[in-house]
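The structure appears right after this line, and notes come after that.
Shown here: the complex without one of its protein chains, the others still in place.
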Amino acid sequence: MPKISREDILVPADVMPEVREVYLDNMMAATRGTGHLMLFACDQKIEHLNKDFYGEGIDISDSDPEHLFKIGSQGICGVLAGQRGLIARYAPDYPDINYLVKMNSKTNLVKTAQCDPYSPQLYDLEAVLAMREAGCNIVGIGYTIYLGSEYEPQMMAEAGELIAEAHAEGLIVVLWIYPRGEAVTDEKAADLIAGAAGTALCLGSDFVKVNPPSPADGATSAELLKQASDASGRCGLVCAGGSATDATTFLTQLHEQIHIGGAVGNATGRNIHQRSLDEAVRLTKAISAITFGDYDVQEALDVFEGKEDFSL
Amino acid sequence: MPKISREDILVPADVMPEVREVYLDNMMAATRGTGHLMLFACDQKIEHLNKDFYGEGIDISDSDPEHLFKIGSQGICGVLAGQRGLIARYAPDYPDINYLVKMNSKTNLVKTAQCDPYSPQLYDLEAVLAMREAGCNIVGIGYTIYLGSEYEPQMMAEAGELIAEAHAEGLIVVLWIYPRGEAVTDEKAADLIAGAAGTALCLGSDFVKVNPPSPADGATSAELLKQASDASGRCGLVCAGGSATDATTFLTQLHEQIHIGGAVGNATGRNIHQRSLDEAVRLTKAISAITFGDYDVQEALDVFEGKEDFSL
Amino acid sequence: MPKISREDILVPADVMPEVREVYLDNMMAATRGTGHLMLFACDQKIEHLNKDFYGEGIDISDSDPEHLFKIGSQGICGVLAGQRGLIARYAPDYPDINYLVKMNSKTNLVKTAQCDPYSPQLYDLEAVLAMREAGCNIVGIGYTIYLGSEYEPQMMAEAGELIAEAHAEGLIVVLWIYPRGEAVTDEKAADLIAGAAGTALCLGSDFVKVNPPSPADGATSAELLKQASDASGRCGLVCAGGSATDATTFLTQLHEQIHIGGAVGNATGRNIHQRSLDEAVRLTKAISAITFGDYDVQEALDVFEGKEDFSL
Amino acid sequence: MPKISREDILVPADVMPEVREVYLDNMMAATRGTGHLMLFACDQKIEHLNKDFYGEGIDISDSDPEHLFKIGSQGICGVLAGQRGLIARYAPDYPDINYLVKMNSKTNLVKTAQCDPYSPQLYDLEAVLAMREAGCNIVGIGYTIYLGSEYEPQMMAEAGELIAEAHAEGLIVVLWIYPRGEAVTDEKAADLIAGAAGTALCLGSDFVKVNPPSPADGATSAELLKQASDASGRCGLVCAGGSATDATTFLTQLHEQIHIGGAVGNATGRNIHQRSLDEAVRLTKAISAITFGDYDVQEALDVFEGKEDFSL
Partner (left out) sequence: MPKISREDILVPADVMPEVREVYLDNMMAATRGTGHLMLFACDQKIEHLNKDFYGEGIDISDSDPEHLFKIGSQGICGVLAGQRGLIARYAPDYPDINYLVKMNSKTNLVKTAQCDPYSPQLYDLEAVLAMREAGCNIVGIGYTIYLGSEYEPQMMAEAGELIAEAHAEGLIVVLWIYPRGEAVTDEKAADLIAGAAGTALCLGSDFVKVNPPSPADGATSAELLKQASDASGRCGLVCAGGSATDATTFLTQLHEQIHIGGAVGNATGRNIHQRSLDEAVRLTKAISAITFGDYDVQEALDVFEGKEDFSL
């Protein structure tokens, strides 16, 4: 995965000329100069409440929210994605992390059986721009859409408007798109995941985070993912890391998503932060070795196990 | 179909004097100087998700979103209609296409049986004007109304306001109007299609896209369409191309819609982009030959089959 | 009905001093200098879709929307009321008509049994003012409220705000108020019509259009209408013309509404435009003869039948 | 009830310094320099439609809306409360009345059994301020909250914002608070009325209008009202006059509400305007004799019966 130059980046037409260089700076920073994305997902304190951060199988260090920032600072990530307030509270002590502000969030208390999911926009972009202006290293924003929810219209509209505003200010955008709701019978069907990817493209996002499709008809998840990465066109596709699995399985999946499925990276949360600081830091490096450095699985495992280092 | 001159265009009273020339430019560009419309519909990646772009009977080239822009660039279209983000991503490499920004969209996941359809506005006009200002060749906007939906009020209001804003800035407007919802028992009844056409006129749209009515009482679809084209008055009526059919049938229908039904053109998506690039390009030319060049069906088929060329 | 002078007009306190003359101009124009109103209702292409304009018993000329403007131009009307877009499209060729922009509209597809009626505001007043500024002869606005609908709050709020804004800009206002919804058992009860009339007064409208009450307890519709015209106080009351009836009946009703019921005019659509141009023009003159000229029914019938002319 | 001086008025902290004198002027005017309130409620033409103004037992003069203004002008009232449009239409001829603009209203058509009550804000404060600026003698605004309705949030939010805006402009505020809705089993329970009174205080209102509590446990309504007048603290409490009763009963209740219940006045509509002009004028004077002049019931009855006069 050779480094790219600024000239290789296709700047969309909604980035205003006066912030073109800002957009390029942000894209180069977020992708570490590769065009690929390694997103450390730190929005689950609202999304999953405290169950992702405390309990059996979770390292005790994860009970302190600062753990996330220590990992972000000592590990190798493209961006650390979290809600505006979380970032505001810790960024002054971790000024070098590339922050991506998650613009919406919901808890998991109301289940889909009760009510189709709606994750509301929590603040306007002005608040994010003010933080950036005040010196916080914000490179972009994120937003989650539950496609097929009865509240799809609200989320599509909020995302659609935010992307236009963010690009006009030189920020990059990542959409999380998950089909979910009474109308959705198979959230991980390959063609539906591809539809989500195409939707992100049409909304103008720079990257889209989707769940990897379920294997079907003898095809693996990574093979089926190719439909989605095709559909997303010039919008880079990354897969959600999902719940914790062992590192070998996890890194193998990631490698296949990129090299078979056409993904340009990944977006992982629990699998990283539920580990001790040292182990988590090594996992971010192993992920980045594959994503940014084009390592194979065994090399990446060596990085994870500390036998080898990876740096940019 | 002789060329028209700028003086032949009736400029509505809500086009502000200072953008009168811009409006005339856009109308002349979109109609290729004929007053007629050939709209290449590229909004289905959200509307129909990925099923229109990948699968049996669809050329593999359609799985890459850039396919749409190659057709738009190499073929002959009046406008390419797509969501703002899609256009933003590819327009820099295809600067000569006339773009029409689709302002709202929904997926097809929530069916009418679950919930009446609502397609939300995805961004405000400012975002579109900014792109135009930054050099993107945007000539107009589009919006879909599901008449008879319980959400008709929301869509009527969004469309009503957008049309006023767009005309005030010199942009042309196309409404897609489809009767749909629990209250609608026959979506393609001729008088209902005519009602949709009249609604578009009253909202101030320049063009309205409707489904062709069902044949009834011994009258053909094209004959019944006349009621709608009468009802739309000074708002030009075009028919949706619908699902893929063979070229002969398709071009025959188009010819009848114009010459019997009073349509001023057509709006076609799948029937074009599901084909290979070469075939798709030839189909746009065949359509344009009828719409812009007043060819008969056989001449247009010759264009489609490459036996004859059509250019403007 | 002698002519009034500008000094006879009671200018409400929400007309700002700097537009007082504009308001007086508009009121004198709309009432042809009489204080009475003859409103030609041309908003049904949305309200009733195409069934009012095409079919058995309807003159074929009514299938062309321009028919409305020909009548408005050649006949004698106080104002022609229609949606903003309709007016924008034809007003450049019919600059002398007094236009009243209908600010909200709904189709008749969703019936009250399915959902209480809501007719949404379709554009803000800015759009109307811009058209006026650009030279379009707009003298006022209109808005429909369905009193007793579960959506009464939305319509009351939209109307309440619009009236304030319109008066502040010197425009006159007509409210259409119809009791309708699950809660309304008798839409034409005299006391309910009177309640509607009083509501219009409290909202600040200049005129209110109501349905004539049903005859009851031995009293005629016109006699019962007096309760409503009393209740509307300084807000002038006019009756809806309703569905087509023969001219004699129609003109007799109108005369009684004014001379017995205390109405200051009428608001008629179908009864006019479903006729041929010549007949429709004569009917507008007959109506205006009663409304503006204080003709009796027989004299007005002579005007309708072309035996006599009426001009202002 | 001795006159108060401007220095006795506690100006709340949300009255901006630059309008402090305006607020004091308005408070002195509305309370006739006593700190007490006599509110003539003229908002029922929407709230109760025409049944309060025409029918058996109602003087025929009440069928003309101007009746309200004649009473307000010839009688003695603190403020005349009505919707913005009603005031706009008559205030030019009755410039000396102190007007209080009712900011929201609903009809009584949709009953609580069908839908919890919501009375929507009908115009923004700008419209009211413009009228004041243009010379209309507006001293304050009013708003109704149905506490315990499922729409309580909307009304609380509209009231909360309006009070802040009104005070910032020097206007006084009266809240009407009535517990009503599916959740409310006893609308006139003393502790609930007290809760309503406390709510008005917390929202920042200057006065609150409540229904007098039902007698209970051997205590009279006036005795139980004391809990509410305590709870409202520095927000003055007045009772609704309710439906028409004979003058003796009415004035006795009023006297007890003030002298036993701690009220600072009353808010009466029907009981006044359903009478002939002369009788209505005398009743306003009798009420004001108790409220502003500290008359006892017999003295006030003498005023009502014309045996004695009351002036300020």
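To keep things simple, chains are lettered A, B, C and D as they appear, and every chain counts its residues starting from 1.
Note that in this section a residue touches a chain if its C-beta (ideal position, glycine included) is under 8 Å from a C-beta of that chain, and two chains touch if they have at least 3 such contacts.
None of these values were measured; they are calculated from a predicted model.
Set against the missing chain, the residues A:20, A:106 or A:259 yield one that touches it, A:106. Contact with the chain that does not appear here is found for just one residue of A:32, A:84 or A:270, A:84. Seen from chain D, the chain kept out of the figure touches residues 10-14, 16-17, 147-150, 152-154, 156-157, 159-161, 163-165, 167-168, 179, 181-184, 191-192, 194-199, 201-205, 227-228, 230-235. Mapped onto chain A, the footprint of the missing chain covers residues 43, 45-46, 49-51, 53-55, 63-66, 82-93, 105-107, 109-111, 114-115, 118-124, 127, 130-131, 134-136.
Just so it is clear, only the chains that are shown with their structure count from here on.
At the chain C-chain D interface, residue numbers used by both copies make up under half of all numbers present, so the two copies contact each other through mostly different positions.
Annotation, chain A versus chain D: rotation angle of 145 degrees from the Cα superposition, expressed as a multiple of 5. A straight line joining the Cα centres of chain A and chain C is 58 Å long.
Spacing of chain B relative to chain C, judged by their CA centroids, is 36 angstrom.
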